[in-house]
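Mind having a look at this structure? Questions to follow.
Left out: one protein chain. Kept in place: all the others.
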Amino acid sequence: MASAYSQNELMIAAAARELQGARVAFVGVGLPNIVCNLAQRSHSPALELVYEAGVFGAHPARLPLSIGDPTIVTGSASTMGMSDLFQFYLQRGLIDVGFLGAAQIDRFGNINTTVIGNYANPRVRLPGSGGAAEIAVLCRRILVITRLSKRAFPPRVDFITSPGHLDGGDARAKLNVPGGGPEAVITDLCILRFADDTREMLVTSLHPNVTREQVQANIGWDVRFADEVATTPVPTARELELIRLELDPQGLYSR
Amino acid sequence: MASAYSQNELMIAAAARELQGARVAFVGVGLPNIVCNLAQRSHSPALELVYEAGVFGAHPARLPLSIGDPTIVTGSASTMGMSDLFQFYLQRGLIDVGFLGAAQIDRFGNINTTVIGNYANPRVRLPGSGGAAEIAVLCRRILVITRLSKRAFPPRVDFITSPGHLDGGDARAKLNVPGGGPEAVITDLCILRFADDTREMLVTSLHPNVTREQVQANIGWDVRFADEVATTPVPTARELELIRLELDPQGLYSR
Amino acid sequence: MPQVTTLHHAIRDLVHDGDTVAIEGFTHLICFAAAHEIIRQRKRDLTLCRLTPDMIYDQMIAAGVCKKLVFSYAGNPGVGSLQAFRRAVEKGEPRPLELDEYSHFGLVARYIAGAARLPFYPLNSYTGSDLPKVNPNLRQIQSPFGDDKIHVVPPLNPDVAILHAQRADENGNTQIWGLAGVQKEAAFASKRVIVVVEELVAASVIRADPNRTLIPGLIVDAVVVEPWGAHPSYVQGAYDRDNAFYVEWDTISRETATLNAWLDEWVYGLADRAAYVQKMRDRLEQLRPGDAFAAPINYGEYK
Partner (left out) sequence: MPQVTTLHHAIRDLVHDGDTVAIEGFTHLICFAAAHEIIRQRKRDLTLCRLTPDMIYDQMIAAGVCKKLVFSYAGNPGVGSLQAFRRAVEKGEPRPLELDEYSHFGLVARYIAGAARLPFYPLNSYTGSDLPKVNPNLRQIQSPFGDDKIHVVPPLNPDVAILHAQRADENGNTQIWGLAGVQKEAAFASKRVIVVVEELVAASVIRADPNRTLIPGLIVDAVVVEPWGAHPSYVQGAYDRDNAFYVEWDTISRETATLNAWLDEWVYGLADRAAYVQKMRDRLEQLRPGDAFAAPINYGEYK
């Protein structure tokens, strides 16, 4: 297999590595789905996948086509109604990591999947919360995966669907939001984390051959860089094989 | 089969007849259990039996030894956890009739199964509510079966476990208690119903060969009699056969 | 006692113009057969409730059936946007669409409150989200047992719920396996219930495994048998999701003209679901999964 990789493949592999050591991940729709399945098939075979559709301990035989695909049910540890899933798993505090996508995410990690523009009269109507609002509130850690662009990274989102660190600093803690909030944002150009004090996003890792200028050009505010900016490790041959042969042979997510 | 019958058999058969026309009965512990099973096996084969243990549509192959007997599960229409049973069946308002026993019941149909004497320092500690408190609150109709005695029929119960008509009149409606409250009390000597206005118990039917004096001697207040007091029909041969051969061959409830 | 009847009769008699209707099923057991019959009968002014409006409500919105949407995620799952939904919200075509919007957990909670006849249901969500700012049904109250505050939502009690399932008996006792979504809660929450099943089975089959009965006949008004009635969504153990169709819908629905042509061909132009299944036959047969049986368990005979 060729060792060349696409930026999406790098992003997916880097995101999956964030799940190392996690026990239970709540899997969001879209990119998070391939990321969590890659983690389970590579370095984290014991990772328990939870789908809001009502599944704990999924071992999908194929990449689920949606987050309610029958393949997440067959062979799972437990399949239940959504009432139990939301109350006894998520609200109970059993989920280590929630993995979300984002149409817009701002400098404090607040996520918008509701509207671009005004709520009552939107320029673009997005799908809405799904389970993201409560995942963002209740999971201990939140990881976000989305492609970097000025449109997706405005200084302030038009609508907070899923709260991140709100206005930054201790805003989230002051409101008694239970979970720890966003921890990392994995993009196709870099990885961003949140400053301990201000809770503002910082670039902590650049993907190989990506410059600071490229990153800044795709973010809607003057982005800060960590004191030490790492270079994101490239995907391993095994990761690429899993993505290309098992998870996304059509390349819908990864080309 | 002999046509002679015990007072208990008469009581059970008379109680079962109160269920004619009912669609769904919530079956209480003890005597109500044999009564509801007799109704299903005789005149009301379509009667759906609901057990608080978590069963809808039971068709017990034997008289259940308790209200959680495995025989109520096997062959039932639906078996579920108690959370669903209480919330989606009882609280949802699906139950026509709740059939209860009573250690004490007073002139307004309030039931005590908690303590004789003072709550903090009781003379006799009884088992408590079980599901009776909510059955009494939520079922459209309440039927009670218990043997007549001065001890069991005080003017005022020591403790209201399960609300009947409270202080009588419109006291129950004023408090917005959802169900209609007690409708009839079937005893081993007579049947009592509740006056439309005062909601006080009245004797409406005497069992054969029972006198008004006998009834009064076993009730703790000056009991009223309806303008027309009927004579309770005797059990049919079929009812006696069902009780003796199928439901209670050892005569635990019916001798 | 429910009636075993046709979808035509069930929709005609139990769904009225102006009703609040929930066709539920979370990615699984989505009753497209009922949606098409509602479109075909030209019902109007419906308030449609569903966690995920999905293609099914996209079609109903496009057909002009829907006045208001109660929902929590309006996307084409795994594909992208819902185009008819977006045209209705962004441009008011073919008619304006009122929105009553929740998160999944919030709408699940509304169904639970509706099913349990509670005046509200508490959930730990929404703190810091803007959703409560645009929906007055998301309120915060104080616990009487301490300092905790908690959000609450009001009950949802649709006029009609339409629920697809694997099987039922003629008494309406209905069994589901795989993802149950909110099928049970939506059924208990609603005033009238239509159950659409892949298979009508003897009561003895249902009663041999009572733990799988999620909807009792007691609350069911009509039982309809429609094999493949959930296509292009899926039924666990019976058929797979027709993912290609979800992708095609993105193209079909981009223009009003192509969408209407699709409705003409596949809904208005067909008499009933049987005609749809006939026309779709070759495609459907490819959706059969392999076998994966649950081992039988023993309930025991207690005489």
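Here the chain labels run A, B and C in written order, and each chain numbers its own residues starting at 1.
Just so it is clear, a residue touches a chain if its C-beta (ideal position, glycine included) is under 8 Å from a C-beta of that chain, and two chains touch if they have at least 3 such contacts.
Note that the coordinates shown come from a computational prediction; the quantities given were computed from them, not determined experimentally.
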Task: From B:N8, B:T161 or B:T232, residue that would touch the chain that is not displayed - done: B:T161
Open item on the list: Given that one chain is not shown, which residue among A:T71, A:T146 or A:N218 touches it?
Closed with: A:T71
Task: Interface with the undisplayed chain - residues on chain B - done: 29-30, 52-55, 65-70, 73-75, 79-83, 86-87, 90-91, 114, 119-120, 122-134, 136-138, 159-163, 166, 172, 175-178
TODO: Pick out the residues on chain A that sit against the missing chain.
DONE: 23-24, 48, 55-57, 59, 61-62, 69-71, 73-80, 84, 87-88, 91-94
- [ ] Identify the residues of chain C touching the omitted chain, counting contacts across the whole complex.
- [x] 117-124, 137, 139, 141, 143-146, 148, 150, 152, 154, 166, 177-178, 180, 205, 208-209, 211-212, 236-238, 240, 289-303
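Just so we're on the same page, only the chains that are shown with their structure count from here on.
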Task: chain B and chain C, separation of their C-alpha mean positions in angstrom - done: 41
- [ ] Quick one: report the Å distance separating chain A from chain B, using the average Cα coordinate of each chain.
- [x] 58
Open item on the list: Give the residues of chain C touching no fewer than two other chains, as numbers and ranges.
Closed with: 112, 184-185
Task: For chain A, residues that touch 2 or more chains besides their own - done: none
